[in-house]
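Sharing a structure below in structure tokens format, with a few things to ask.
Here the complex is missing a single protein chain, while all its other protein chains stay put.
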Amino acid sequence: MFEWLHPALVYLAGAFLLPFVPNGKARASLILLVPLIGLIPLLTMPYGETLQFTLFGETLTTFRLDRLSFVFSLIFSLAAFLSLLYAWHVRDTMQQVAALAYAGSAIGAALAGDLITLFVWWEGTAIASVFLIWARRTEGSYNTGMRYLIIQIASGVVLLAGAAIHYRETGSLAFDKLSLEGVGAWFILLSFGIKCAFPLLHNWLQDSYPAATVTGTVILSAFTTKLAVYALARGFAGTDFLIPIGAAMTLFPIFYAVIENDLRRVLTYSLNNQLGFMVVGIGVGSELAINGTAAHAFSHILYKALLFMSVGAVLYRTGTAKGSELGGLYKTMPWTMVFCVIGAASISAFPLFSGFISKSMILSAAAKDGHYITWLILLFASAGVFHHSGIKIPYFAFFAHDSGKRPAEAPWNMLLAMGLTAFLCIAIGVWPNALYSILPFDVKYNPYTSTHVITQFQLLFFSAIAFGTLMRTGIYPPELKSVNLDTDWTYRKMLPAVLGFVILFVSAVWSELARGATNSALAIRDTLAKFYGPEGRVAQVQPTGYMVLWLAILLGAALFVNLVGLP
Amino acid sequence: MAKKKSDKSEGVDSIIVRSMSWVDDRSKVDKFFWGVVAVGILLTLLDLFYHKHVYFETENIFGFYSFYGFFMCAALVVAARAMRVVLMRSEDYYAPQDVEAEDHPEFDLDRKQADV
Amino acid sequence: MMEPTVALLTTMALPLAAFVLCLLTPNHHNIRDGGTFIISILLLGCVLNVLSHFNAGTSIEYEALAFQPGLSIAFSVEPLGMVFALVASSLWIATHVYGIGYMRGNKEQKHARFFACFAFAIFATIGIAFSANLLTLFLFYELLTISTYPLVAHKENDAAKKGARTYLGILMGTSIVFLLTAVVWSYSIAGTLDFKPGGMLPTTLNPMFTAVLLALFAFGIGKAALMPFHRWLPAAMVAPTPVSALLHAVAVVKAGVFSMLKVGVYVFGIDNLASTGASQWLMWLAAFSILAASIIAMAQDNLKRRLAYSTISQLSYITFGVALATSMGAIGGGLHIVTHAFGKITLFMCAGAIYVATHKTNISEMRGLGKTMPFTFIAFGIGSLSIIGLPPFAGSWSKWMLLVAAADTGQIIMIGVLMVSSILNVAYLIPIFARGFFSPATGTGSKAVNADMPWREKLMEAPLLVVLPPCLTAIGCIVLFFYADTIVDFLNPIALAPSLETNNG
Partner (left out) sequence: MLSFVSAHSPLLAIVIPLISAPLCMLFGNRTVAFTISTLAVAASFALSIYLLWWVKDGTVLSYHIGGWAPPLGIEYRVDTANAFVLLIVSAMGLLTLPYARTSITDEIDENHHTLFYACYMLCFTGLMGVTITGDAFNVFVFLEISSLSTYVLVALGAKKDKRALSAAYDYLVLGTIGATFFVIGLGFIYMATGTLNMVDLSQRLPAISDSRTVRAGFALIVIGMGLKVAVYPLHRWLPGAYTYSPSAVSVFLASTATKVALYVIIRFMFSVYSARFGFEAVTFQYVILPLALVAMFGASFVAVYQINLKRMLAYSSVSQIGYMLLGLSLLNVEGVSGAFVHMFNHAMTKGALFMAVGAIVFRTGSAMLPNMAGLGKQMPWTSAAIVIGGLSLIGVPSSAGFVSKWVLMSAAFERDWWLIAFLIVGSSLIAVVYVWRVIEVLYLQQPNKDVVVKEAPLSLLVPTWILIITTLWFGLHADFAIGFATTAAENLIQGGFGGKEVIILGVESR
């Protein structure tokens, strides 16, 4: 019935029509309608590959629905609806269009059945999303946006190059499990790795998300990285060396998160850390692990969005999201505080919250396959997450020392969006089977065993006790107005410096050369003019006798050649 | 409509605020902290009373999760504090190419004071 | 439907008619502009007519006159030329309209000479597109140089004269010294100059000779702006913007790379190049040109100069495609002619629109202009994205083809060059657009805008005739994204696609 309807096209059509609808409630409602319409084909279509066409002699599949792509496109649709609801009050056409196009591209990419289609949507997410950063319209956000865009497009270009090489190596453009025997697949992996914020490739994430608008950050948090997780799960499930990469990803961001002042940036570090869990799941690659990854991505999108929403609401009302300037907001923003705590509980994997039922799958999968070190790291990272996201975010925003700020409660649409999201977080935690039923593989997993619940509580409580102890002893680092160096230093400070030097050097050499060339050209011109110019020796009007001399010389030469003779 | 809504939710708001007001009282916070410690110890003791399903031997150590959680978190914070010495820079380190040094633009905000 | 040959000749007669019309109406602006507009539309119709004959499988050939026994001025239709003619004739319409708006809006002088030379340049371009042998190609190539010289020097001030001198000096110098030598040499080797699928030169030619001859061609076709003979392109930016738009984004430079493709495909033959490896050095030089021009572009503050360097870089893509010596590369190059033409003409026309509306030429002064000139800047953004090679814009497909071609040769470094170039493109094109919309306006000449004003009042666009064409070509960039397949299918015969088949089979 809806064979012709591609969800991504629904979004794009919506984005295209938006500017023609008067800005206001009508448009805001239309925006909310789009994700709902987009859900129709997703829910009604049977699994399979449709909407295929031919390009350059290859068949492209734009709509491939199977269990894996279904989970991701479903959660993308949900996230789109919730974040757009959160952004209901925004009247900036640019942001509205960008948000719809961005969500649509992400869904399109999740449904892509071949590398070309994937590339198209992959770049689509890059282009559409950067507007959410630029929409802040400051010098800082412009520059951040440029950096973000360059890295995102680099990812797409690497993907394209990888696809080209892969195509020539295997003769196929299909986007299925890729073998790392060819060079192409490595390129593709690198491309996914950039978008997935692999260690050392990660810094675009922390750099850009906090630079977006209040609502933009929420939208950004849902799609790009999870799309990369999907792509990795599709192409590289069971690739062993992803496990150490994922483990590293869970680990290093939490250190940064502890000392970071900007709460939205804290959340991006925590986002990076959560991605690490998923990457480990993909690396393990067992059915349980992939299920865990999909489930974790699903719940992660929700609770991370919830956290960004609540911090965003604080920012919206107070004008800042810096830990050093906040505190005591629970008095006037109680609902926001509650939702934030729910999000924090979810990300910390408290039993009965969504994080608990998904993250534990990954840990179990890793443990089951005997990855002991990895398991230890993940355990540490879980505790760390609670530390910086679960406690730090609500604590410094809403409690801690009273900043004296008395902002009004968030507007109704934000509260509603947060409320719905919070509801979903709890619902998933309480009734995990609903989520389990749509996972890529059949689930035989019960998170609520006594061992699991008790050990999890032990871990979390003692993390909290550690936090309390450190706070009370004053060891815990205070929130300070500051920035921390990260890998972005290499391209924000080092690269410009190096380039500046190189440019200085090259241009000095060049201008020397150019001056030399100009001088010698002038010299040649002058010499020529001296000889050939109107007054020059060659062109002068000379006495006739001079000519006769020449005549004699030439005659002599001719006679010489003729008589004495060269051979 | 906005008016009606705020009327309706006023009650719950204040309940939440009232129920959390202990955080501003130092002695109550102390009590809360020790309460958490107590619950933590109780949870650790639970280890003695049930059969753990474990993947690794390490898990069978008594109170493994508790100790691991506590010490690793402490180590995390100490390490992070040490990192600050090396990594921390002033807020305008990257300015003007950075958002840290600038205020969030007003058009994207709706600052409202609550009626206290 | 006209007779095939008649249609072919009419495509060349129409621009000439426009040329004459312009000369005859020095003071009747409306008659001249209107008449030329009608002729430009007729030309497109006529080219389409030729296309329909061609698609029907008719072989369309016409020998105009014998130059010397065995040598003639002759025309024939083949896929590459057909595509080039289509691009040139369709973009002529847009640029002509734009030119009218620009010349009037900017109060430029000497309209008649301007449009006459313009029409003549189109004539030469069509001649190049349909030339059946190297001699004819060379003839029209030179005519194009000469007819565009007055356009470059149009402003007649010292800067214009200097630029035009560089323009002419390099284009004519290279074509006479290298290209002519190459043509005569080819003739003395092959005994013919007729383009032949698979190459007209004997395959038994010594590889060293082949490489030297290729060098003569590559540097001789100065219009392809291969470094180090690229200086004419930025120098020619002194010309009024419509000239930069059509001639230096489409007709002239495309004539250059088109010739390059023709030489690669029909003179040397792709397989010959591949087997002798004669084009290896060209591949490296083109790669260098791609990157170096991009880097120089980043340092330019003058918008048109930046675009000029971008053009140099993009042209080298096509040369690169030829030098890869794979069928994919040649077809990708052919496709890139089309996609880049639409992208770059959009950018140039936008640059002109900005100039007409605000008289600004430097990028640093264009911050915040997007708020008052949204249409221009959106078109500029689309053009930029297409040039970079991002979906859903046409440029992405040619880049894909070239990547696949580079993959065919197994040159990972070359793939790297294409990737780095895309990123450099982002770095020098996107800021113009992004700053236009997202930075506060600076300097004088911009209107104070506040958010509450109705959008119509915020506008401070150039006249309609100047803004409409770039918008249309920007839409063209999107439309071509969906029709790239058709073009590639059309171009496929040029390479006889041996490598394509082996890999797909």
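Read from first to last, the chains carry the letters A, B and C; within each, the first residue is number 1.
Please note the rule applied: a residue touches a chain if its C-beta (ideal position, glycine included) is under 8 Å from a C-beta of that chain, and two chains touch if they have at least 3 such contacts.
Predicted, not measured: the structure shown is a model, and the values here were computed from it.
Colleague: Using the touch definition given at the top, which of the shown chains does the missing chain touch?
Modeller: Its contacts among the visible chains are A, C.
Colleague: Of the listed residues C:Val184, C:Leu205, C:Ile423 or C:Ile475, which contacts the missing chain in the full complex?
Modeller: Only one of C:Val184, C:Leu205, C:Ile423 or C:Ile475 touches the chain omitted from view, namely C:Val184.
Colleague: Taking the full complex into account, find the residue in C:Leu51, C:Ile93, C:Leu139 or C:Ile412 that is in contact with the omitted chain.
Modeller: Missing-chain contact among the listed residues: C:Leu139.
Colleague: Need a quick check: the contact residues on subunit A for the chain that isn't drawn.
Modeller: Considering the whole complex, subunit A reaches the absent chain at 528-529, 531-534, 536, 538-539, 541-542, 544, 546-548, 550-551, 553-555, 557-559, 561-563, 565-567.
Colleague: On subunit C, where is the contact patch with the chain that was removed from view?
Modeller: Contact residues on subunit C toward the absent chain are 65-69, 73, 135, 138-139, 142-143, 146, 150, 153, 156, 160-161, 164-165, 168-169, 172-173, 176-177, 180-181, 184-185, 187-188.
The definition used in the following text is that only the chains that are shown with their structure count from here on.
Colleague: For subunit B and subunit C, let me know how many angstrom lie between their CA-based centres, rounded off.
Modeller: Those two chain centres are 61 Å apart.
Colleague: Which positions in subunit B touch two or more other chains at once?
Modeller: Subunit B, residues with two or more chain partners: 107.
Colleague: Would you give the residues of subunit C that are in contact with at least 2 other chains, written as numbers and ranges?
Modeller: As it turns out, subunit C has no residue touching two or more other chains.
Colleague: Quick check on the complex: what are the subunit C residues that touch subunit A?
Modeller: My answer: residues 299, 385, 388-392, 396, 399-401, 403-404, 406-408, 412, 415-416, 418-419, 422-423, 426-427, 430-431, 434-435, 437-440, 484-485, 488, 500, 503-504.
Colleague: Considering only the defined contacts, which subunit A positions touch subunit B in the complex?
Modeller: 89, 135-141, 143-144, 210-211, 213-214, 254-256, 258-259, 262, 315-321, 328, 330-335, 337-338, 364, 367-368, 370, 372, 375-376, 379-380, 383-384, 387, 399, 402, 406-409, 411-412, 449-451, 454-470, 472, 475-477, 480-486, 492-493
Colleague: Give every residue of subunit B touching subunit A within the complex, in rising order.
Modeller: 2, 5, 9, 13, 16-17, 20, 23-24, 33, 36-37, 39-40, 43-44, 46-47, 50-56, 58-59, 63, 65-74, 76-81, 83-84, 86-91, 93-114, 116
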